[in-house]
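Note that one protein chain is taken out, while the other chains of the complex remain in position.
The first chain written gets the first letter, and so on, giving A, B and C; residue counts start at 1 in each chain.
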Amino acid sequence: MTANVTIRIQETDFDIAREISALTKGRTDIGAVVSFSGICRGDEGSETIAALTLEHYPGMAEAEIARHAETAMSRWPLTGLSVIHRIGRITPGENIVLVLTASQHRHAAFQAAEFLMDYLKANAPFWKREEGAAGTNWIDARAHDDAAAARWTKS
Amino acid sequence: MTANVTIRIQETDFDIAREISALTKGRTDIGAVVSFSGICRGDEGSETIAALTLEHYPGMAEAEIARHAETAMSRWPLTGLSVIHRIGRITPGENIVLVLTASQHRHAAFQAAEFLMDYLKANAPFWKREEGAAGTNWIDARAHDDAAAARWTKS
Amino acid sequence: MKVKYFAWLRERVGKAEEMIEPPASVRTVDDLIAWLAQRDETYAHAFETPRVIRAAIDHAHVKPDAVIAGAREIAFFPPMTGG
Partner (left out) sequence: MKVKYFAWLRERVGKAEEMIEPPASVRTVDDLIAWLAQRDETYAHAFETPRVIRAAIDHAHVKPDAVIAGAREIAFFPPMTGG
């Protein structure tokens, strides 16, 4: 089984259909593909958001995602996975992040996708600044994102 | 919050990007979209498969999916969901089923998608016949699919 | 009432649906399976393993002890394998 791992950090939007096709093309050993798209919302709590700007740590961001990808590949029988994270200015309704997992069986694909998202949220060096009515603010990390990532070390 | 529920049973393939767009278009309250695609594999256990043929119970299949959709909408804060199940002859590498869930937050979207797939597998009236080297056979239901559906009633 | 058959049960019975009029003594889904099985060899073969046969009344799954009175449509089929 050849594993197919794609990791990209880019300013431009991604095309989910094309990414799924890249992961599955020419293979007949894949029974399940799970995709997660994270989308910019128009509000953060009670505040209205005009846009988000995403900053990242070049080099470390790729390395950190690659470490999580390796962990996912070793924990679940995946045929491949893709992680694409956008940076720069993103307006409400636009995509922020894409995680794709492919496997023979659905539970592995679901579990690995959820694991990757929880780990990315808590550990990948990206930071969001929001443009709201009252100026721009760095978004605070949420304790429940750390808790979500921690549950994978318990099980 | 208006809920956006799509249920379709069709012979033709589906376009994931178009279905995601239909679920999210014009909205800025969605932070997470999870998609599950079930794909026809080229083998079932040790046997090679030339194609699957999917039969369904018209009327009941739609009703059963609608019941699961309602349950999902009541259990998780979803902005919408789509279930598209193909019928007829499907060859390895082709899509069989699509489940999409959209929510403000990722855990609801992941949980609802996994719940819907587990319930569809165990309860929706569809049956697969495989064309193999040794003729055609109806695929047996798997005990672990019932177990997967049952775990949602415990939690 | 109308009875429908799916998947290998449909193939064994040799038809997708039919109208039946069981006697009043046939009260439950289980009774109906037993009544169908005794019709002839074809039905006996189709229903020879009643424990793996599922039933639905008017598009909803039911248990073997479900009462069939008032049903418009009863369906029999093997465990589902969709998704």
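Note that in this section a contact is a pair of C-beta atoms (placed from the backbone, for glycine too) under 8 Å apart; a residue touches a chain by one contact, two chains touch by 3 or more.
Remember, predicted model here, so these are calculated numbers, not experimental data.
Undergrad: What shown chains come into contact with the chain that's not displayed?
TA: Missing chain, whole complex, touching shown chains: A.
Undergrad: For the chain that's not shown, point to the residue among A:A3, A:M60 or A:A150 touching it.
TA: From the options A:A3, A:M60 or A:A150, the contact with the absent chain belongs to A:M60.
Undergrad: Using the definition of touch stated at the top, determine which of A:I20, A:V33, A:V97 or A:A113 touches the missing chain.
TA: Within the whole complex, the residue contacting the unshown chain is A:V97.
Undergrad: For the chain that got dropped from the picture, name the residues of chain A it touches.
TA: The missing chain touches chain A at positions 38, 54-57, 59-60, 63-64, 85, 96-97, 117, 120-129, 138-141, 145.
One rule holds in what follows: only the chains that are shown with their structure count from here on.
Undergrad: Measuring from the mean C-alpha position of chain A to the mean C-alpha position of chain B, what distance in angstrom results?
TA: 22
Undergrad: Centroid from C-alpha atoms only, then distance chain A to chain C, rounded to Å. What do you get?
TA: 48
Undergrad: Averaging over Cα atoms per chain, report the distance between chain B and chain C in Å.
TA: Chain B and chain C have C-alpha centres separated by 26 Å.
Undergrad: Specify, in ascending order, the residues of chain B that touch 2 or more different other chains.
TA: Answer for chain B, listing residues that touch two or more other chains: 38, 117.
Undergrad: Provide the list of chain C residues touching at least two other chains, using ranges where the numbers run on.
TA: none
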